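Single-structure report; data block below.
Taken from a larger complex, these chains appear in their original positions, while the remainder are omitted.
Which chain is which? They are A, B, C and D, in the order written, and residues in each are numbered from 1.
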Amino acid sequence: MTETTLATVIETLEHAYDPAHAEPWDAVGLVCGDPGQAVRRIVFAVDPVAAVVDEALEWNADLIVTHHPLYLRGTTSVAADTAKGRLIHRLIKNDCALYTAHTNADVADPGVSDALARAVGLYPPYRPLSPIAVPGLGLGRVGVLPVSMTLAKFAALAAQGLPRTAGGLRVAGDLDRLVKVVAVSGGSGDSLLGTARAAGVDVFLTADLRHHPASEYVESGGPALIDAAHWATEWPWLAEAAERLTSALAAKGISVEARVSDTVTDAWTTTAQRG
Amino acid sequence: MTETTLATVIETLEHAYDPAHAEPWDAVGLVCGDPGQAVRRIVFAVDPVAAVVDEALEWNADLIVTHHPLYLRGTTSVAADTAKGRLIHRLIKNDCALYTAHTNADVADPGVSDALARAVGLYPPYRPLSPIAVPGLGLGRVGVLPVSMTLAKFAALAAQGLPRTAGGLRVAGDLDRLVKVVAVSGGSGDSLLGTARAAGVDVFLTADLRHHPASEYVESGGPALIDAAHWATEWPWLAEAAERLTSALAAKGISVEARVSDTVTDAWTTTAQRG
Amino acid sequence: MTETTLATVIETLEHAYDPAHAEPWDAVGLVCGDPGQAVRRIVFAVDPVAAVVDEALEWNADLIVTHHPLYLRGTTSVAADTAKGRLIHRLIKNDCALYTAHTNADVADPGVSDALARAVGLYPPYRPLSPIAVPGLGLGRVGVLPVSMTLAKFAALAAQGLPRTAGGLRVAGDLDRLVKVVAVSGGSGDSLLGTARAAGVDVFLTADLRHHPASEYVESGGPALIDAAHWATEWPWLAEAAERLTSALAAKGISVEARVSDTVTDAWTTTAQRG
Amino acid sequence: MTETTLATVIETLEHAYDPAHAEPWDAVGLVCGDPGQAVRRIVFAVDPVAAVVDEALEWNADLIVTHHPLYLRGTTSVAADTAKGRLIHRLIKNDCALYTAHTNADVADPGVSDALARAVGLYPPYRPLSPIAVPGLGLGRVGVLPVSMTLAKFAALAAQGLPRTAGGLRVAGDLDRLVKVVAVSGGSGDSLLGTARAAGVDVFLTADLRHHPASEYVESGGPALIDAAHWATEWPWLAEAAERLTSALAAKGISVEARVSDTVTDAWTTTAQRG
């Protein structure tokens, strides 16, 4: 086994998650770091935030691979007078690169929503909920439960399969309704609400749903809805991506250490309820 | 005390909630019903949904006043082949009018966020978080707690003051942080995140916050955040609006029966959590 | 012969006038009414105006089929404080549905301009003046007169074939010019002026032409122009649509009564001329 | 009395019809001709069309002043392969300039609609129907009839005051309705329909009205409508403009011959009616 460079790691990652498949508005790829630098240790995480950078630098990581871009919209400054700029300074000074696989990982096969589908107990094969122009790829996944069960029971099952967050899962629709065909989409899924309805699924599990779309969806007799933490729906993918990268590198005779961050980066740290 | 017409009720409502103060994209005012019809019973509710119409028709209401528009974006059909069209048919056939006071109620003095501020324990006077061109009016409110307290304690206090919903309140930020100056905004408040930060408040309580804005807000050292159910943040206003209308009508020698719907129209009816 | 429902009538109408063929900006289909209601009597009319609704309700019609949409642009209110809202209230209270076949009837084969072509004396077969993507369909029709005749004679012939309106037909171009190939387009045809010129027709008959386009058209040596009342150019289609619907229903063993409104809904009721 | 140049004539015209008051989308001023050329004979006309140029060149005119622009939208060619380019070639070769006063003449005081108001029998003073930012100026005029009269009678009166065109005037609304306050606007007035309704006038006389706006206007209980030929509503202004120019030049000791074209340039030359 030999050492490798960032360029080789990126080439391997992009074989699995082709940047050409990212949405036009997305910002994927290398954010900082030098393609020629050596890479021994890699951290996989959902969000490029300070706690994740702390964890990576303590472990002497050479690379952080995140799902979310640091700068989704362009910036004209990386000065250390903003939180994001401070991260850039820390990363560059510590020779730790940052790389993003976002919507290209969402649409990949297997991708973010495959891992989510498996985590919440759906049986493969999964089909894309919203296919893109490239055959076989798309956003979200549709799968089936091994048996029909009530919405309440599926929600409990899904909660067990996802990492714990303060708010857990929120459920909309008749709890006694039997469900079997399920759509899932990691991250903010409101743009797929209509697609999930048209697909005839029994329930749609995603994140970041707001009152009006959710209320109108249920009111109009659509599928039931389950809203999980954005972070929790994408975290299951990290282990799979890490495994996929290390295996592919190993096949080239390259050894790296990869680690999935277990820092919960969901924004909400606790809940409060009327007594 | 004499009977009255819908036209008179509307005139009285619009004295309190001037439609001219609504946002340009909003759709406030009479949705169905005839200005000449008699009005004896009025239901106040947050959402114009089937459960609310059921409640109103059972009580033989002549008018439902809601905060949310039925058709925020225009429609070219009210046929009974959609959930909204079925409501229109039921309302017209039962001579029950529907009237909306939305962003004009948000910016009014007192308005939706005044009731929310009081409900979560803030001391008056309240000042608008985001003033509009009309002096004294604006979106959101800033107020102070009677004493400094931890974020955790304020969240518990706020939860007691709001109606119960499945998900309760979600909290982001250091739970031991002391808070005293608080911004609140009924409904979806993400457009006011920057304003609340610039206002220097300790915590901002609103609804419908998504992962990315919330995470970036906390990451950049902004105020703490509390996210409540959209419905729960606007419900406190209903009683005040009902009282304000009946008092103003009584002053004209007119008697109507007003009632606040206690149907919880939050989309989420339960939660699930990893054991 | 059995009774039928609105759903069945709509399905039959849409076999003839496919809503998928309507322009993207158009608003066709059911405007009010319940798909499950029974339908016995149907009125066909060009415009959904008060006089037409009067006529329909006096006859106890269950459905009005019009060419023009009531709400071409979306509305956020159907309250009875506008003329259109008053129609919605009257229709719903009297269980009379309203259905629109507009640009999908224009492009259908046969469609609105086929009836117009026949009314003004053109010989079939007619070909679309402006084809759409669906083979065989399009806006306007081109046909030929049985013999060449002067523009003046053709205008007189066309006037005899169309229902009487206050303003009659207006003619631009050399009255002695011989014409044989004719383009017609029911309703406002100014967007087709260039198409008619490119098609090499001798005269173009349509409605709602304004001074500048008409003047520039004639000035640049284009075809002659005849401008009729918008209503008069679309009325000939009503009888054909009614016949087509009742025949198709009869073939399914269903009997309905259909009637073409003869209320002139042209805006102009009289003319005045310098003595 | 001395000869004068085009520059002096333009300066005098623009004192009456300031180009700065034209709409931003308009194209007023000198279209062809040389400011230094001598001007002895001037023709005033509504439309810059071939028949008007024929008339001007036969009379050896040095300048044609029209209300309508030749090129309202810009052109990249004046080649003689189009009708408009042929006019440019004839005008330049014959040293005949072309000048346009369009929306600056509409809003002037007195302007196009003042002449129209007087022609149809309204009593001064007239006030602008739609004022612009410059005090006293605006589009359209509102005036009163000396006595209330039926709509039918006013239409007959207006027809007598305007030049004869093939189609005459078209009238919408109750013919027995009494009218006294009248709005007029020379040319296409549909953008002013709402303004005329808000102004509370009894009848609005203008040109180029189409079926849908006219029908909805009358259906919603607005003022009555009279639609005249576009040309006929603007022709009355020509004599006034000619007089105004020649007087102003005479006051400077300059003599020119001015003539109003009596060529009817309405596009419609005859009508046909069902027998």
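Just so it is clear, a contact is a pair of C-beta atoms (placed from the backbone, for glycine too) under 8 Å apart; a residue touches a chain by one contact, two chains touch by 3 or more.
These numbers were taken from a predicted model, which means no experiment stands behind them.
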Q: All chains share one sequence here; work out the copy total for the full complex from the 4 shown.
A: 6
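In this text, only the chains that are shown with their structure count from here on.
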(Q) Just to be sure I understand the contacts, which chains border both chain D and chain C? (A) none
Q. By label order, what chains touch chain A and chain D together?
A. none
Q) Roughly how many whole angstrom separate the Cα centroids of chain B and chain C? A) 46
**Q.** Inter-chain centre distance, chain B versus chain D - centres from mean C-alpha coordinates, in Å
**A.** 54
Q | Touching two or more other chains - residue numbers and ranges from chain D | A | none
(Q) Taking the touch definition from the header, please name the shape of the chain graph: line, ring, star, complete or other. (A) line
Q: Report the complete set of touching chain pairs.
A: A-B, B-C, C-D
**Q.** Sites on chain C touched by chain B in the complex
**A.** 27, 29-35, 69, 71-81, 85, 88-89, 92-93, 97
Q.
List the residues on chain D that touch chain C in their complex, please.
A. 47, 49-50, 68, 82-83, 152, 155-156, 158-160, 162-164, 166-173, 175, 187-188, 207-212, 214-221, 225-227, 229-231, 265-275
